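On to chain A.
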Amino acid sequence: MQELKSFIIKEFRHIVRDKRALLILFVMPVILVILFGYAITNDINNAEIAILDNSKDELSIGLTNKIVSSGYFLQKASLQTNKELQEVFRSGKIKMAIVFPPGFAQTFYREKNVQIQLIADASDLNVAIALSNYAHSIIKDYQNELNKDLGQTLLFETTTKMLFNPEQKGVYMFVPGVLALIMMLISALMTAVSLAKEKETGTMRVITVSPLSPITIITGKVIPYLVISMIDTCIILLMAVFIFGMPINGNLFLLALVNLMFLFAALSLGIMIASFAETQQVALIMSIVLLFLPTVLLSGFIYPIKNMPLWLQVICQVSPAKWFIEAIKSVMIKGTGIQDIWMQLSVLLGMIIVMIRVSIVQSKKKVS
Partner candidate 1 sequence: MEASIKTENLTKCFGSFTAVNNITFKVDKGEIFGFLGANGAGKTTAMRMLCGLLHPTSGKASVAGFDVFTQREQIKKNIGYMSQKFSLYEDLTIKENINFFGTIYGLSNTKIKEKTEQLLIRLNLMEEANSLVASLPLGWKQKLSFSLALIHDPKIVFLDEPTGGVDPITRRQFWELIYETADSGTTVFVTTHYMDEAEYCNRVSIMVDGKIEAIDTPDNLKKLFDASTMDEVFYLLARGASTQE
Partner candidate 2 sequence: MNTIEIKKISKVFGSKTALNNINMSIKQGELFGLIGADGAGKSTLFDILVTLSAATSGSASVHGFDVEKDAKNIRRIVGYMPGRFSLYQDLTVYENLNFFASIFGGTIEDNYHLIKDIYEHIAPFKERPAGKLSGGMKQKLALCCALVHQPKVLFLDEPTTGVDPVSRKEFWGMLKRLQEKGITILVSTPYMDEAVLCERIALIQEGEIMAIDTPVAIIKSFTHPLYSVKSKKLYQLLKDLRNFKETYSCYAFGQTVHLALKNQDTTAIIIQDYLHGLGHENIEIKSIDAGIEDCFMELMKKTAE
């Protein structure tokens, strides 16, 4: 135990003294979440909207033109009924709808105030908020122009309604993917590279010729990264919940279990890579091929698996991230229990066993 403790202390010292590692371990997760959360999904140029104009008078048409000509919005549909409105939302074709009440101009001039309803797809919460803010300010501009001509104060009142689309596409769908990516980066890549570094610099030889057992060495290597990964997982989940409004509908312990299972899969992958790689450079290249490509491209993170050709879908099955993303979505969004994700968990467990086995065989082969 004493030996393991001093190994872990040593490992933390390496991490603390390596500024680049610290950056990857603690700054990268935050940057990735922010990047995906804002920069990537916040595309509000030519956002597709639908207009349900119940008046079709001079004012409602004028306002529609103003909104569409702003460049932020693209009118995808002109709707006639509320039923159409629901359909078009459900299909996920539009991000926002603007509803003008009947007798729009009349009410405006007579009552000095009229309601415009903005209905946004809140599954992209940031987009929804941004879009309604843009629309709101265009409407206010139009109102001020009119008031200037009339010389009195009449008001457009906007009410905003957020709707979830049943497809659940949207803002927090990147969270499981980012979690997978970060855990791969920290647990697998950092473990692989730091093990390969010990081989490359020859320190592995010295510690092998000591009473330290291979298990102690691996455990001592892995624990610091395990701890850091868990901290990062918490950071990402907290950001997801509090900044992007992602729900956690399932059991927290189950969520932790899914995360841990994937963490162990990532660590085993890192160990397996290190058992093949003799230098840090090789470890890095192998990690990119074996970790990042499957995690980013073959996990359903960015490209939906069901849209892929069959042969690629088959390959996707060996990407641990695919199973993790499925499981975590189930737990967080659908709020399912263990009975619905036992298969994903078993597959991950199977992968862990296979990868550890390969690592052991490979290490033994090296000796003889």
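We adopt the following convention: a residue touches a chain if its C-beta (ideal position, glycine included) is under 8 Å from a C-beta of that chain, and two chains touch if they have at least 3 such contacts; residues count from 1.
How were these candidates chosen? In short, all candidates are chains of the complex that A comes from, given by their letters.
Computed from a predicted model, the values in this text were never measured in an experiment.
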For this session: Sort out for me which candidate, 1 or 2, comes into contact with chain A in this complex.
Result: 2
For this session: Please name which positions on chain A make contact with candidate 2 in the complex.
Result: 2-3, 6-7, 10, 13-14, 17-18, 201-203, 205-212, 367-368
